[in-house]
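The block that comes next holds subunit A.
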Amino acid sequence: MDLVRDVLDKKLIDREDCQMGRVSGLLMHVGENSQPRITHVLIGGDTLWMRVHPAFARLSSKLRRAWGPKRNEAVKIPWSRVVTVGKDVKLDVEAKETGALDWEIWVARNIIERIPGGGSEEEE
Partner candidate 1 sequence: MKKILQLTLGIITSVGGFLEIGSVTTSVQAGAQFGYKLLWPIFFGTICLIFLIEMSGRLAAVSRHTIVDAMRERFGFPFFFVVLVGIAIVAFMVLVAELGGIGFALQILTGIGFPWWALPVSFIVWLLMWKGSFSLIENGASLLGLITISFVVAAIKLHPDWSGVASGLLPTMPQSDKARYGFLTVSILGATISPYLMYFYSSGAIEEKWDRSYIVMNRIIAGFGMFFGGFLAMAVLIAAALVFQPKGIQVDTFPQAALVMVTALPKWGFYLFALSMLFACFGAALEFSLAIAYFFAQGFGWNWSEDLEPSKDSRFAFVYTVIILLAAIPLMLGVDPVKVTMISMALTSATLPLAIVPFLFLMNDPIYLGKYRNGWLSNSIVSIVIVISFVLALISIPLQLIGG
Partner candidate 2 sequence: MAAKLLAVVLLVSALACKPPSASEQMDSIISWIGTAGMVGEAWLRHTTPDKYTAHTLELAHNSLIDINSGLFKSLPAGIDSAALDSALTRSSAHIGLMQTLVEQKASPDFRTMLDSLYSDEKVVKQFADSVEAKDK
């Protein structure tokens, strides 16, 4: 598997076929006497912006401290939860429980639902 080509930036789909963002980065464990191995898939956070330039990561961090859900770190999904890697990466998790949709929920509750006709993100 080519991690950059096959995993990085791919869409993440949860067990109920909901979109939960894209792979921003990968966490690897590099042991002294063992092969490097992927431990986690990262979603959001500074990881994504660090890939453009550290200044963007600092700006992103400042904005997140001032506004939005108070999550300063990327969402980490254990690699063991990856079911398949194809055009998308399928995970054996529920999106809402991972924190991957924190921003979506925050924007829905604090902005969208306050506008008439915005609906409710909790309705089925």
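Here is how the candidates were picked: all candidates are chains of the complex that A comes from, given by their letters.
Rule of thumb we're sticking to: a contact is a pair of C-beta atoms (placed from the backbone, for glycine too) under 8 Å apart; a residue touches a chain by one contact, two chains touch by 3 or more; residues count from 1.
Here the structure is a predicted model, which is why all the values come from computation and not from measurement.
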item	value
Interface partner of subunit A in the complex, by touch - 1 or 2	1
Residues of subunit A that touch candidate 1 when the two form their complex	4, 8-12, 18-22, 24, 48, 51-52, 87, 103-105, 107-108, 111-113, 115, 117-121, 123
